[in-house]
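What follows is a short report on a single structure.
Shown here: the complex without one of its protein chains, the others still in place.
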Amino acid sequence: MKKAVQINVNGTTRETEVEPRLLLVHYLRDVLGLTGTHVGCETSLCGACTVTVDGQAVKSCTMFAVQADGSNITTIEGLAHDGELHPVQEGFWERHGLQCGYCTPGMIMAAAQLLERNHAPTREEIRHGLEGNLCRCTGYQHIVEAVEYASKAVNREP
Amino acid sequence: MIPAQFDYAAPATLDEALSLLAERPDDAKILAGGHSLIPAMKLRLAQPALLIDIGRVKDLSYIREEGGQIRIGAMTTHYQLESSERLREICPLLPECAASIGDVQVRNKGTIGGSLAHADPAADWPAAIISLRAELVAVSSRGERVIAADDFFVDMLTTALRPDEVLREIRINAPGGRTGQAYMKVHHPASGFAVVGVAVSLTLGADGKCSAAGVGITGVATKAYRAAQVEGALVGSTPDEQTTASAASHAADGVDANGDIYASADYRRHLAVVYARRAIAEAVAKIK
Amino acid sequence: MARYVGQRVKRTEDPRLIKGLAHYVDDIRLPDTLHVAFVRSIYAHARINGVDAGEALKAPGVVAIFTGKDVSEKIGPVPCASALPELKVPDHRVLATDKVYFVGHPIAAVVAADAYAARDAAELLMIDYEELPAVVNAEEAAQGGAVIHEQFGSNVAYKLTAGEGDIVAALASADRRIKQRIINQRLAPVAMEPRGVLARYLPGEQELTVWSSTQIPHLLRTQLALMIGIPENKLRVITPEVGGGFGSKLNVYAEEALLGWISMQLGRPAKWIETRRENMQATIHGRGQVGEIEIGCKADGTVTGLRYNVVADLGAYHQLLTPAIPTLTGLMLSGAYKIPAIQINVTGVFTNKMATDAYRGAGRPEATYVVERAIDLVAAELGLDPVAVRRRNFPAPEEFPFKTATGLFYDSGNYEGALAKALENAGYERLREEQRAAREQGRIVGIGVSTYVEICALGPSQAMPAGGWESATVRIEPTGTVTVLTGASPHGQGQETSFAQLAADELGVDMGDVTVVHGDTAIVQYGIGTFGSRATAVGGTAVFVAIEKLKEKASKIAAHMLGTDAVNVVFAEGVFSIKETKKAAAAAGDGKAADADSDEVPEPVVPVGEGPAGALPEPETEGRKKVSIQEVALAAHLARELPPDTEPGLSATYFFEPKNFTFPFGTHIAVVEIDRETGEVKFQRYVAVDDCGRVINPMLVDGQVQGGIVQSIGQALYEEVVYDEQGQLITGTLMDYAVPRAKMIPWFELDRTETPTDVNPLGVKGVGEAGTIGATPAIVNAVVDALSPFGVRHIDMPIRPEAVWRIINSSDE
Partner (left out) sequence: MKIEGTHELRAPRERVWQALVDPSVLQRCIPGCERLERTGEDSYAATLRTGVGAIKGVFQGSVRLEDMSVPTHYRIVVDGKGQPGFLKGAGDLDLEERDGGTVVRYAGDVQVGGTLASVGQRMIQGAAKMMAAQFFTALEAEAQVEQGDPPPRHGFFRTALRAISGLLRQIFKRH
C-alpha cells in the first residue's frame, strides 16, 4: 500500500508514491538518484547518511520517507550554492579532512549543523559535535582542522 | 537494514491515533521519533503490522510551565530539551540529560516520549525522570491516567503503558529553593548508551541540610531505578564529602545488576556508586 | 625543480567527494539491475540437512534462488594465494554445501527485482540445520576435540618454525629470561563503505564487467576468470570509488564470483551491497594471535634472544592471504633491535569463525606489539628506563643495511635520530618528573614509548604470493595533457594527487594537466594493487621510471625537432633545450640561431576550436633552441617528422620490481592518566616521529599516520571481535564493536625525520601502516607503566576500564 509523499529536496519539490517502509536514505538514493548520501551501518551509529530535514541534521537511515512528507531536505548535493562550495566543504578540501570520502558527505552535513549552532566551536566542541559520525581513515584530526577552517571562514563572512 | 512491510497511518489528531491503536493494540506500534523503534525494525526484531506515526499530531511537542509544573509534550525532541534556555534555569537536569543522549542527529529527531515508552535499560531519560519524581500522562480512547515515574518502568523494554495507551506528557514539579542537579554517565564506547547513568536532583534547606533528594540510576539493571537508600541517607544531612560518599555507597544495594561483554554486573554496581557520588557532589557544587 | 613534490598539495580527488558526486559501487545504476540478498548461517558449525526455497521462490519480485548445490560445480573455489609447506587448504566453495563453518557463512543467494524484495524473500528460506559442536577457542582447537575439516584429522592448518641464531643457547646465556603470554585480539577492519559488487554480463559481446569495492582489481580479475571460467580478456573489473579497505578488500570473496556468475546466468546486471552486519560476519578479520614470548637479556639490558610461540586463529577457511599473515609477524620480530637469535613457532589453526587476513599492518603490528612489550618487560625486570633498553639494542646508522635474525636486510635507518627527536618533542625527562609528582599525589600516570620498524613497499616478487612489482603507463596526449595509468588502485590514499605531483614535477607541467587513472582493468595495464604501504614506493616508482623512459623518447624527438642529437638536449621545467656548449651551438646551425630563438616557450598547442576543424597544427620548430614537451607530444602523434626508428606516439610503460622491502621506522610516545576509581584510560599527550623516507605530500603522510594511530587506539583500548562459546558473533554491529569516535581521540603532535632509502629511486619508504604499527604498543606500554606501582607488568587488549579497575581495586585491598 503505497503512500504519496511530497518532499522538497535541495530546492526541488517532488511528488512520489512510496512504500511506507522505504527508508529516507533509500528514497534519496534510489528514487531520486542522489547517491551522495551513504549508508555505513544498520544501527544509526555511523552518520554517513546524515542529511538535514527542515534544518535539522538527521540520520536518513532512521527515518521513513513517509515521515518526511511535506519537509524540506538538504543533501550533500545541495550544500554548495551557485557552484560555490559551502565553507565546510572548503575546509575539508583545504585541510585534508577526508581520505576515502565515504563518511565525508555525512560528516560535512553534521559539521555544517554544528557551525550553524555554534559559530566558533573549540576543538573539543567540534569533536563532540561530530560524535554521531564515524570516520575510519583520517583519525579525525584533519576533520577537526577542517571545521576550524570553516568556522573561521564563516566568521569572516559579512 | 530493510524493515518488513507494515501499514502506515499518520493521524492528525491524538484521538484518531488512539482509536487506531484501540483497534489493533496487539500489532500496532506508535512511531514517535523512531530512534528506538526503527533500528529494531531494520533488524526485523520488531515487525509491527501497523505503524501509527504521531509525528503529525499537533501539540505534542512543547515545554510549558503550568501550575508549578513543567510539562513536556511526549514528542519534544531531545534537542529541544537540550537547547531550552528556560529549562536550563529552572530544571537544568533535563537539558543536561538530553545533551548526553546519543549524538546530535539522534537528539534532533529522537523524542523524550519515545525513549521513555521504549524503556531501554540503558537509556538516559528514565534516570532523570525517576530522580525528578515525574508524572507520566498516559492516554487511551478510554481516558487519561497519570503514572508515577517509579511505577512507569516495569522491566526491560517494558513500561506500565497498556497496549492501547500512548504517553502524552511528562510532568515535573519545578524544583524550588536551593536545588542542584546533575546527570553523569559512562558512555558505552560503541553505542553511546549509558553503561551507568546517575541523575541527581538535590535541594538544600536554609540550614544547609538536604531537604529533598532524588537519585535515579540507569544502565545497571534491567530497568532504571530509584536509589532510595541513597536519597534516604542524603535527606536531613549536610552533603559534605563524607556524607556524599557514604550515601552514594548504597547506589546499587540490592540491585540485580546486568553484565555484558563490556562491563560485568560487579563493575556496573561499582560504577553506580562512583557516579552517584560524583553526581551528588556535582549537584551540590551547582547550588549557589 | 620540485614544484609540487614535498608540498602540502590539496587533493585532486576531493571536489567530487565533498560534493557527493563521486561514485562508489552502490552509486552506479544500470537499468534492469537485479538485487541479491544472501542467506547466511546463524550457526557456527552445523550440518545442512536441507534448504527449502519453496516459499521464498513464490515471494513477489523473486527471480531466482541459488544454493550451494546449484553452484558448487560451476564456480571454482575461493582462492588462497599463500603457499606454505604442508598447508592444509579446505575446499572453499562460494556457497555452503553440506555444512556451514561460521556464523555468516553464505548458504543461498536470493535474486529479486529490488533489494527490498530480495530481503523479504531471504527471510522465507527454510534451512534445516543440525548443530555441530563449535570450535571457538584457538588454543583449544590446536589441542584436539572437535575437528572442523574432518579430512585433515585435526584443526591444525600448518606449523611453521622460522628464525636464525641458536635460540636455545641465546636464552641460556641470558642473565634473565622473561616469559609473557601476549594476545593480539581479533579485530574487524570496518571500512566505512562495506563491500559491494555489481556485475553486468553482455551476452552478445560475451563480456562480463564486475564493479567491486576492492583494493586489487587486476588480481581479482585473474582469480574471477579462473573461478567463473570466463576468459580473462572477456572480464573487466572496475573499482570505482572505494570507501576504505585497510586490507579487508585485498581479497577475493565468494560474493564477487557469485555475482558475476549470476549475471551470466540471468543475462541481467546483478548487484549486492553488503550490510554492516554481513561486513562484521563475513568480511575478513585481522590479528587473532595468542602467543607466549620468551626474551632473554643481559643485566645491562642487551637482548640475547627472543622466542615467540604463537597460535594463529585462522578461522574456518583460508581467504587470499590468511595463512601468510603470521609469517609476516615472524619476519618483523627483530623490531628495531639487534637480536642475535630469534625464533617463531606458529601453529595456524582452524576455528569456526570468519577467516583472519590482512588488516592494516597485517602481521607486523602483532610483531611490533610483541617486541615492544618485550623490551618494556626487560626494562621492568631490570629496573631500567625503557628508553635506555631500546637504545642499548639499536643498530647504529652505519650498521645499515642491517641483517636481522629473521632473515631481512633493513635498508636504512637512524633509530636514535627519531627517538631523540620524539623524546625532545615530548619533553621526556620533564614528563618523567611530572609523573613522579603525580604519583605522589596519588594519580596514576604512565608514559609509553614504542620504537618501531615496519616492513613496507611490498615487495620483491619472490617474497610475494602474486607478484610484488607495480606498473605504470604515462602518456602525453596530442593536446599536451598527461595521463598516468597506475596499477596501484587507491582507496583513499590520494594517489591521484601524489602521483600527479610526481608526474607534474618530472614532466615540468601543471598538476592540473595530469590525470591519474586507476581501477579499471580495461584501461589500465596489469597491476598489483594498493596494500602493504606499497603504492608510492613501488607504484610511484613505476610512474617515475615510466616518465624517465618517456622523456628519453621525447628527448630524441625533441632533438630531431631542434635539429640536433639527443645527447645535446637537456630537459628542465617542461622544456627541451639545446645544451649551451660550443658543440651544441655549432650543431644548432648558424650564428643566427640565437636571434631566431625566443626565450619564451610558446604556449602548449591546443587545437580545440582553432584552425580548421579537426586539424592539428604542426609545431613550428624551424631554427628554435627549445621545444616544450607538449610540442614534442604533438609531434610524436602527428608523426610526420620523427627521427628514424622511432615509434609514433608518446607513452611509456614500466613495471617496477623492487629489489627489497623498505623499512620505515619511528618513535611513538603516549602519555595516559587513569581514573583511579573507574579504570578509565585518558590520553594526556600523543607524540610521534615517523620516518618514511622522502615525502611527496606531507599532508597526506600526516593523514595516513593519524588514521593509523586511531586504529591503534582502537586495538589498544576499544576494539575486539567477540564470539561466544558457541561461536555466535556477539559484536555483530557497531552497537557493540567500538570504532573510535572523534571525542575519544587526543591531539597528535606529529613530526618526521627523513632517512632516504636506496631501494627505489624516489627514496620513498611508505607510510600507510606506520600509525597502526607504532602506536598500539606505545599506548599499552603507557598503561602498563601507569599501573606498574600496582605490580603490573602486562595487560591484555583491549584495555577495558573494568580490567584496569580490577587491578587497582585488588591492589588497594
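Labels A, B and C are assigned to the chains in the order they are written; within every chain, residues are numbered from 1.
We take it that a contact is a pair of C-beta atoms (placed from the backbone, for glycine too) under 8 Å apart; a residue touches a chain by one contact, two chains touch by 3 or more.
No experiment lies behind these values; they were computed from the predicted model shown.
In the full assembly, the chain not pictured is in contact with B, C, by the touch criterion defined above. Touch with the chain that is not drawn comes from one residue among C:L17, C:L84, C:V103 or C:V764, which is C:V103. The chain that is not drawn here is touched, among residues B:S36, B:S100, B:S140 or B:T203, by B:S36.
The hidden chain makes contact, of the residues B:A174, B:A212 or B:A228, with B:A228. When the whole complex is considered, the residue among B:P121, B:P189 or B:P239 that touches the unshown chain is B:P121.
Interface residues of chain B with the unshown chain, by the touch rule above, are 29, 36-37, 40, 43-48, 118-119, 121-122, 154-158, 160, 162-163, 188, 191, 193, 221-223, 225-226, 228-229, 253-256, 258-262.
If you put the missing chain back, the residues of chain C touching it would be 42-43, 103, 123, 277, 280-281, 724, 726, 728-733, 735-736.
Going forward, only the chains that are shown with their structure count from here on.
If the chains shown are joined wherever they touch, the resulting network links each chain directly to all the rest. The chain pair A-C and the chain pair A-B differ in C-beta contact count, and the higher one is A-C. The centroid of the Cα atoms in chain B and the matching centroid in chain C are 45 Å apart. With each centre defined as the average position of its C-alpha atoms, the distance from chain A to chain B rounds to 28 Å. Within chain C, the positions touching two or more other chains are listed as 115-116, 275-277, 734-735, 739, 741. Along chain B, residues 1-2, 4-5, 43, 190-191 each make contact with two or more other chains. Only residues 19, 21-22, 26, 29, 33-43, 45-46, 48, 75-77, 79-80, 85, 89, 92-94, 96, 98-105, 108, 123-124, 126-128, 130-131, 133-144 of chain A touch chain C when the two sit together in their complex. By the touch rule above, chain A contacts chain B in their complex via residues 1, 3, 19-21, 23, 39, 42-45, 47, 50, 53, 56-59, 61-64, 66-67, 69, 110, 113-114, 129, 131-133. Residue ranges on chain B touching chain A, taken from their complex, read 1-8, 10, 31, 34-35, 38-39, 41-43, 51, 53, 55, 79, 102-106, 108-109, 190-192.
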